[in-house]
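Structure provided below as structure tokens; questions to follow.
Only one protein chain is missing from this complex, and each of the others stays in its spot.
Going in written order, the chains are labelled A and B, and every chain counts its residues from 1.
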Amino acid sequence: MKPLALAPMFASVVRRDLTLALRRRSDALTTFFFFVIVVSLFPLGISPEPSILRVIAPGVVWVAALLASMLALLRLFAPDFDDGTLEQLALGPQPLVLLVTAKVLAHWLVTGLPLVLIAPLLGLQFQLPASALGSMTLSLLLGTPCLSLIGAIGAALTLGVRGAGALLALLVLPLYIPVLIFGAAAVSASTEGMPAGGHLSVLGALLLLAIVFGPVASAAAVRIALG
Amino acid sequence: MALNWWKYAAPQTFYPLSGRLAPWFLALAAALAAAGLYIGLFVAPTDFQQGESYRIIFVHVPAAWMSMFMYVVMASWCAVGLALGTRLSFMMALALAPTGAMFTFIALWSGSLWGKPTWGTWWVWDARLTSELILLFLYIGFMALHAAIDDVRRADRAAALLALVGVVNVPIIYFSVKWWNTLHQGASVSLTRAPSMAATMLVGMLIMALAAWMYAIAASLYRVRSIILEREAHADWVRQLPEASV
Partner (left out) sequence: MLDAASLECVRGQRRLFHRLSFNLPPGHVLWVLGPNGSGKTSLIRMLCGLLRPDAGEVRWKGEEVRASSDSFHADLLYLGHAPAVKGDLTSLENVRFGLAQTGLGADAHEAEAALNEFGLTGRERLLARFLSAGQQRRVGLSRLALGRSKPLWILDEPFTALDSQAVELVQSHLTRHVMGGGTVVLASHHDIGFVGTPVQRLQLGA
């Protein structure tokens, strides 16, 4: 038996969470289908006319991604909190910040990445031009990890709390707004034939901020929840 | 001197101090509000473009300023509480929140009342109004999180962390919303383009802002006293208070 270094420890946590997600596929699939269903509701509620669809598509896809991401966050820490494994993570010799990052990464791979992959298809449903599809994918690729990282803070703060779902929405959705604004703007710009590079750069900057500060705040929130 | 301040960090000594100070702040607030409203309603000249309805800015702008200022103060108390572990800091933050939320609501309401006669709509997705709306959600989130956690100490710390995350995000949110607003320039008109400020208008707004500040301090002091009584109910000094005997 040997003491583990940081990288194997990180990989171990990611592997564990991916294994768990695979064994209980319903969680990931539910998030995925929720996303698809919500997106499909808007044409039904607004109009199927192509010109209108093209205008609402960026916002609709992005808001649906926000909501789906938020639902999935309820399963990020809560199961571990309930069965005592989160305590064990907090009591490990490796920094909790690292382990939280590992959990968020695994969580994004299971709940965020599928949205990125299906989004172009949904974009086609909304009559978006090819250039916009590219921007949509890229914006979601940069934005959904942001959502997971920021959302993790809320997920940790609401551990063990009654009505955590609704409360999480209240806490986290305001913080999601910058990501929403620039993500949707990137797609809108492409739809109108304008460059989306600037918006995507801002998204990239937000992602960097989220990577640097998100896990620190989440780890602090986990410690508060445990004690 | 340093020793003197630390003495008041204990609820037991702060309670009587706040009891003596609060009425003065309330009186000051009333006096300033009277002066400010007098200037705003009677002294300041009629606006060239907007007529009399612009006078709502004497409520709207101070309320908006206070809502933002109070969030920062609240977050500062949260930071102090997390760093030093002083119970009273968390109680102060909790006491500030409802008044801050109230000012945010007043700012939104008065902004809406301003919009109707001026632009014909009850709501405008103006950068500042939208940011105020988001600020309201941040305040409510803080209070909701605190109320949802049973263990008071954990509730204090969790809400404190949320407030700090919020205060860091507020500039980011504000600039995102401002940028979003300029993107859709044609669709909205801005309430922030205030009428060109006559000196009296500015003075009126500043006096109202001060009045709001004094009121905020008074309200928070009264509220923190209730919180102290609630939390320290088991302590001897509380049981000996005249107000505690029921």
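The criterion applied here is as follows: contacts are C-beta pairs under 8 Å (C-beta built on N, C-alpha and C of every residue); 3 or more make two chains touch, one makes a residue touch a chain.
None of these values were measured; they are calculated from a predicted model.
Can you tell me which of A:38, A:74 or A:90 touches the chain that was removed from the display?
Selected residue, touching the omitted chain: A:90.
Looking beyond the chains shown, say which of A:9, A:140 or A:221 touches the absent one.
A:9
On chain A, where is the contact patch with the chain that was removed from view?
1-4, 8-9, 12-13, 16, 19-20, 23-24, 79, 82-85, 87-95, 99, 226-227
Definition applied: only the chains that are shown with their structure count from here on.
Report, in whole Å, the distance between the mean C-alpha point of chain A and the mean C-alpha point of chain B.
32
Can you list the chain A residues touching chain B in their complex?
Against chain B, the touching part of chain A is residues 153, 157-158, 161-164, 167, 170-171, 173-175, 177-178, 181-182, 185, 206, 209, 213, 217, 220-221, 224-225, 227.
Please give the residue numbers of chain B that touch chain A in the complex, ascending.
134, 137-138, 140-141, 144-145, 148-149, 154, 157-158, 161-162, 164-166, 168-169, 172-173, 176-177, 179-180, 183
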